[in-house]
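Here the complex is missing a single protein chain, while all its other protein chains stay put.
Presenting chain A:
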Amino acid sequence: MAVCVAVIAKENYPLYIRSVPTENELKFHYMVHTSLDVVDEKISAMGKALVDQRELYLGLLYPTEDYKVYGYVTNSKVKFVMVVDSSNPALRDNEIRSMFRKLHNSYTDVMCNPFYNPGDRIQSRAFDSMVTSMMIQVC
């Protein structure tokens, strides 16, 4: 399960960032911030390659000894970054992809909400509960 989830806007400021509260949150914020460079690198690398279709899912951005960081970018250049616990061996690629798909769908719902102004912090409770469901540790 995810340890930290962040939604970064096109201009590279966070629209939403939430981590498991037991740990030092600042550490996760730094990890997300450094992963933005890797995301930009991947996006520009994909642009140069002569590939017809690019995928939205960017895959593993970089692994550290305790955590792995995954990235996903939408067509509107909004980035989703997820930090997961390395110790959980059962997390496969398709599970990460499905988590990102859920995030993307919830983000689209937030965008379609007329009370939400694009560019504001995301305060939707529905979005919060969806992220909570992804972050709860299953004992």
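Rule of thumb we're sticking to: a contact is a pair of C-beta atoms (placed from the backbone, for glycine too) under 8 Å apart; a residue touches a chain by one contact, two chains touch by 3 or more; residues count from 1.
Operating definition for what follows: contacts and distances are computed from a predicted model.
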{"item": "Listed names \"CCT-beta\", \"Trafficking protein particle complex subunit 6A\", \"Protein YIPF\" or \"Cell cycle control protein\", with the criterion being the UniProt name of the chain not displayed", "value": "\"Trafficking protein particle complex subunit 6A\""}
{"item": "Contact footprint on chain A, counting only the chain that is left out", "value": "10, 46-47, 52-56, 73-77, 107-108, 111-112, 114, 118"}
